[in-house]
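Accompanying notes for the structure given below.
Showing just some of the chains, left in place.
In order of appearance the chains are A, B and C, and numbering begins at 1 in each one.
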């Protein structure tokens, strides 16, 4: 069958604990020869899946809805992060209580164009805060300016900031009711129709991989550190531990119609998509 | 003598017919209503005050400049293999040595390399530059540059040779020597030579026919066949016939000044 | 040896002055270390992470050099093509400009999809970013040929290709080399931008080090990229020296 040919899985960032389960997976056991392709800033995984330049890819749920609305038939198979790790962090010294407080002054760096940013704007208005582009994981400005808040990954930048001696307060975006699945394994609709078996094996392998990683991240961490030596081994362990609550081990990749529908409704309301697709189109339980 | 003359006529050179030629640059009329028949194998000198249009006339004949009206007819027509031109300035390629510059026309005509080099060396020896062949133009004196340019024109065996004051930058001794050599080559090869010069003596010494252009208006002031022997030696310069031709040319020139 | 020293020393003086100054400014706290690392820290990183950094440098070099080679040949070819007539220039030169102003980052998805992850995207990016200066300089050089020399070639009935290779190209060489000087640096930048997307080499190191707040490493990688740029630059200067020394004013002392 197809399983003998090489399968590409496009990641949207370098090897790090966010992808721990994929690196821990034993694909060979399921007859798969998978190559993990680490990405960088701006790697367009959704388009790559659609265009067939990778069989599988890692995306976010909201990306998938946007893609489908643009005619790119991509289907989610496995959601690693049940809870969205995207958050906003501010200096603890500002003594902010809520996101609403945070939006009353200072500067906020947000990744341009993300739906949750518009949601924030709709909810609270950006009249008294200065919105600037996200520096993408760099903390220089944040460290330099107490009144600077920035979008972050719950498990990444806050730890970094602490290490640099800055106490931070973190506001997960799920607090405002925006909670798309993240680090979602996706495939093109076409491939799924043609070779459901392959997709099933893939999901099985990934699920086992995540289970293994949650049980014992050390060896996968070692492997990833080898591939991404710029990140220290200690950080791998730290993050692997910190991200556990977001993964919700009980579910291990499962997705629900309800959450997809909620997300679709939110995007529709924001005007990001012209109409909400049926949730069943968006993901497949294998 | 007859032998050489026969050889000359056999080859024949190119014939040039200019008919009612006119060339202007913007408002400036440089050549006007100029009609001139140059027979195959003729040695024609063109004289005229500075700026009167001599170089323009040569360029028209070489088809480097298009006539505004009128026609230029050269037979045989294929300029590529039949015309050589020594420009008023040397126009050497600065990135080529003397030898490489001399060989250029042969290269462009696709002549075999070994033979080209030999011919180029012979031409350089002719102009007294055998020793300078590996130098670059920037390392030459003004007169040496002009001589390279001359050698470059002589490597090919043109049917039509256009010379624009080729010897102006040379000392008189070298100049006299080359005058004689040019006349010899003409006799040997039987090409048509059109020779622009500022020197009335040189015109009289070299040519069989001289044309003096008017200072303005772009026409012909005088067109004179020179009654002088075919073989010219330095002694000729002192002869009364020579003096007579000189005087006629000088008179025409003076009227134009 | 003397000669080499004579070249290296003047170039090194401002560097040393700058380094010492920076070190001092950072040490006394006028510049914050998380903004600009002290030069000593950058050197430490270069030494400590040399294996990772030099592996990355090797990849970036390969990408940048390949992109540069493509730019050089392609740019000269396009310049030659454009120089063939005013009409062709009018018809196609604007597209070269168009091509130049497309921000790589905006068409990154296309690059990745057409060229895949890794080296080919990096090469494509280096190529796209660096080709225009070669085109522009080649074209302008080819159009500047001395009309008198063009007449000479016309007289001898030189074919277009002979006129090109024996006259216009050598005459344009000084300008073409200037185009290549510019393209060298741009190819390095292009390669690094391509690596942000395609994920390898120094681009990748910078990308990760940024998120890890490792400014020392960012600077170390940038330093290596610049060294690569300088090496390319030095190579073109050498080429220029060899090709023009005998006849062109710009290479005579």
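Just so we're on the same page, a contact is a pair of C-beta atoms (placed from the backbone, for glycine too) under 8 Å apart; a residue touches a chain by one contact, two chains touch by 3 or more.
Since the model is a prediction, treat every value here as computed from it, not as a measurement.
A.B. asks: Note that one copy per chain kind is shown in place, then state the copy numbers for the whole complex.
C.D. replies: A x1, B x2, C x2
Going forward, only the chains that are shown with their structure count from here on.
A.B. asks: Find me the chain with the mean Cα position closest to the mean of all the protein Cα atoms on display.
C.D. replies: Centre-most chain by C-alpha means: C.
A.B. asks: Distance from the CA centroid of chain B to that of chain C, rounded to the nearest Å?
C.D. replies: 50
A.B. asks: Could you tell me the distance, in whole angstrom, between the mean C-alpha positions of chain A and chain C?
C.D. replies: Once rounded, the distance between the two centres reads 36 Å.
A.B. asks: So how far apart, in whole Å, are chain A and chain B when each is placed at the average of its C-alpha atoms?
C.D. replies: Comparing mean C-alpha positions, chain B is 84 Å from chain A.
A.B. asks: Going by the touch rule set out above, which residues of chain A reach two or more other chains?
C.D. replies: Where chain A is concerned, no single residue meets two or more other chains.
A.B. asks: Could you list which residues of chain B touch at least two other chains?
C.D. replies: Not one residue in chain B touches at least two other chains.
A.B. asks: Write out the stretch or stretches of chain C touching chain B in their complex.
C.D. replies: Residue list for chain C touching chain B: 146, 148-149, 151-158, 162, 166-167, 170-171, 173, 246-248.
A.B. asks: Once bound in the complex, which stretches of chain B touch chain C?
C.D. replies: 59, 62, 64, 78-81, 83-85, 87, 89, 91, 93-95, 104-105, 107-109, 136-138, 156
A.B. asks: Spell out the part of chain C that touches chain A in their complex, as residue ranges.
C.D. replies: 32, 34-35, 49, 52, 105, 108-109, 112-113, 116-117, 195-199, 203-205, 207-215, 217
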